[in-house]
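A short write-up of the structure that comes next.
Complex shown without one protein chain; remaining protein chains in place.
We call the chains A and B, going by the order they appear; numbering starts again at 1 in every chain.
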Amino acid sequence: MRYLPLTDGDRREMLAAIGVGSVDDLFVDVPQEAWRDGPVELPEHLGEMEVERAFSAMAARNLSAADVPSFLGAGAYGHHVPAAVDHLIQRGEFLTSYTPYQPEVSQGTLAYLFEFQTQVALITGMEVANASLYDGATACAEAVTMAARITKRKKVVLSGGLHPHYREVTETMTRFLGIEITAAGPDWRGGEDLASGVDDGTACVVVQNPGFFGHLTDFTPLAEACHAAGALLVVVVTEVVSLGAVRPPGGMGADIVAVEGQSLGNALNFGGPTVGVLAARQKHLRQMPGRLVGETTDVDGRRGFVLTLSTREQHIRREKATSNICTNAGLCALAFTIHLTLLGEVGFARLAALNHAGAVRLADRLAGIDGIDVVNDTFFNEFTVRLPKPALAVVDALADRKILGGVPVARLIPGRAELEHLLLVAVTEANTEAHIDALAEALREVL
Amino acid sequence: MAIVRYTKEHEWIRVEDGVGVVGITEYAQEQLGDIVYVELPEVGAEMTQGAEAAVVESVKAASEINAPVAGEVTEVNQNLADNPGTVNTDAMGEGWFFKMKIADPGEVDRLMDGAAYQEYVESLS
Partner (left out) sequence: MADVDATLTGNRGLALEEAVIFEQDSPGLSGVDLPAPEPGPGNDRLGGLGRSGAIGLPGLSEPQVVRHYLRLSRMNYGIDSGLYPLGSCTMKYNPRLNERLARLPGLGGLHPLQPISTVQGALELMDACAHWLKVLTGMPGITMAPAAGAHGEVVGLMTIRAALEARGDARKRVLVPESAHGTNPASAHACGYAVETIAANVRGRVDVGALKAKLDADVAAIMLTNPNTCGLFENDIIEIADAVHGAGAFFYCDGANFNAIVGRVRPGDLGIDCMHLNLHKTFSTPHGGGGPGSGPVVLSAPLVPYAPLPMVERRGDGFALVEHAGDSSAHPLGRVKGFHGQFGMMVRALAYMMSLGSDGLKQVAEDAVLNANYLLARLKDTLSVPFEGPCMHEVLFDDSFLKDTGVTTLDFAKAMIDEGFHPMTMYFPLVVHGALLMEPTETESKATLDQFIRTVKGLAKRARAGDARHFKEAPRLTPRRRLDETAAARNPVLVWRPPPSRAAE
């Protein structure tokens, strides 16, 4: 029992100090009906080596996107994470601390969250950002309820370019709140008209850039249409690296931006944990959910940081809080911040340019294969292709060749014939020329 | 001469020429501590007696301020947006929250006067 420091001698001494005969006497308030003779029906404890062996065996039954050519995206991207990131986030002072309620012994956490908020505000082109939420999809749902509070309206329009999981999460999380959601059909060709659906009952329109199918859109006219009707524009960004190359939502008139930050600093982790974040206009600050860190001074006049504006939160406002969220994704936010700090202005722009250039090369390469149509005119590092066969079968055939060739649209939006042949293909800096060759070659074989 | 009346929730209302000026009492501001934010009602809002009209926040607490009587909000104290601490320094004066057109003067008459409120506060400690 390597994690338990008490010895049997300690236990005896402590029971004597308490004045009871056995530890059972401390459980007297548990009803007798629930007492058990002995442990539950599960295996007994194991040494570190045995546990490691069991996990290695489970890991070996997977084909890791980290080990083979992978072109998977659709909201989770395999980027290279610098070694320093993982080293620093495993410092015990970061890893094993809690929410920074005691600022005098939490300046490390508070300072990096302040840096995180600033970085997010800068790259999204917004005025303020919170200290993170669970993930991009739940951030999207929070943005919608935030918009409903600000506008005191109930109607919400979701773009057909919004990630299907984000749509589903938003629908579920608002289901019992009287919010009426209208979700546009899958906009795989791009160019949908959302402005005509906005009226004086609309709380917000939610769009995504780059869209789920990869298209880039200038949402400035939509923002103007929303504002003219008293509605807000929520822009979702599922690939945060795009902000190094693409005009940010803040420059298009967005009121709230919901971001999935996994691409910076965070491994794929089979989809979680990742890091969500909300950025917004300063005037909407009071309606933001989640923790916020602010700058202040200590009694000696030195600059320091504290959690602030806590009266929005559940532990004070209870049922009137802006959200029930307590913690955030602190350690994932730290990984994001360290990675972005390592990149800096020059590195972030170059990383984005590399991703885009790789995607351009692959798109041109796939366009040259008989039977494949590249759907997109515009994209960042991910685009949609139409295959001559159902995409689900094609990716299975590619997986047999140890290539993760992309995400079939039908995996996320099943049951629509017109989407069956569509495949989302993403490229990051981690993809080599050899990966691109391998995919092109394998596609020629399986199609 | 303006009359001032008090509620058990520690709001005061001062009636000047038929207009009610509303704020929180010295006792209330002391209990709340340093006030950091005041959320004010919209001008034109119709309040019933006891309806939530404003929210006052300290670092670790938020309290609702209710309309002491029914009526329409005619003006709010914009100064509190930038200087919420005014409520601490001058609760009964510059720290007023909003003004209202009083629907039923009888409601004012039924509130506590200064002496009754003083007695009420003393009973709380």
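Just so we're on the same page, a contact is a pair of C-beta atoms (placed from the backbone, for glycine too) under 8 Å apart; a residue touches a chain by one contact, two chains touch by 3 or more.
Source: prediction; values computed, not measured.
Student: If I consider the whole complex, including the chain that's not displayed, which of A:Val156, A:Cys226, A:Val293 or A:Leu419 touches that chain?
Tutor: A:Val293
Student: Tell me which stretches of subunit B touch the chain missing from the display.
Tutor: Residue positions of subunit B that touch the missing chain: 34, 36-37, 57-59, 84-85.
Here is the rule we go by: only the chains that are shown with their structure count from here on.
Student: Taking the mean of the CA coordinates per chain, how far is subunit A from subunit B in Å?
Tutor: 44
Student: How about subunit B: which of its residues touch subunit A in the complex?
Tutor: Per the touch definition, subunit B meets subunit A at residues 37, 39, 57-62.
Student: State the interface residues of subunit A toward subunit B in the complex, per the touch definition above.
Tutor: Per the stated touch rule, the residues are 286, 310-311, 316-317, 320.
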